[in-house]
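Every protein chain except one is present and positioned as in the full complex.
Right, subunit A next:
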Amino acid sequence: MKLITHNMLTSKCLKGVMTGYPLAINATDVKVKEVDFNPEFITRVIPKLDWEVLWVAANSIGHGEGLPKTLEPKFEEDEDLLKRVHKVLLEVEVEEGNLTCPESGRQFPISKGIPNMLLTEAEVQ
């Protein structure tokens, strides 16, 4: 699971959960896999992200270094920053671990890089 994906995962379909966002990450195995850097894509994707959620997630798995807590208005001109965002969004992968719903504490295991978001019938809204 990449952090770009984590940025759009929620557990709000759990019964009794209001927002279920963001999910906390507990990673036991994190890998970095090289992906071609595409500044146009990174510039386009940043405004669509919840930046603070990305910042917290990156720091929680030890990859927050050099990532500002808030974004400067002209971030697209800062190529070093775009490269750091590229790495944290697309290259860092949580291979094993789990995600935790912030409201219910329900855990979702991540195995082989794939989060298991399946719920039992009794858990669904």
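To be clear about the criterion, a residue touches a chain if its C-beta (ideal position, glycine included) is under 8 Å from a C-beta of that chain, and two chains touch if they have at least 3 such contacts; residues count from 1.
FYI, contacts and distances are computed from a predicted model.
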"Methyltransferase HEMK2", "RAB guanine nucleotide exchange factor (GEF) 1", "DNA-directed RNA polymerase III subunit Rpc5" or "Small ribosomal subunit protein mS29" - which is the UniProt name of the missing chain: "Methyltransferase HEMK2"
Footprint left on subunit A by the chain that the document does not show: 1-2, 4-5, 8-11, 13, 21, 35-36, 38, 40-41, 44-45, 48, 90, 112-119
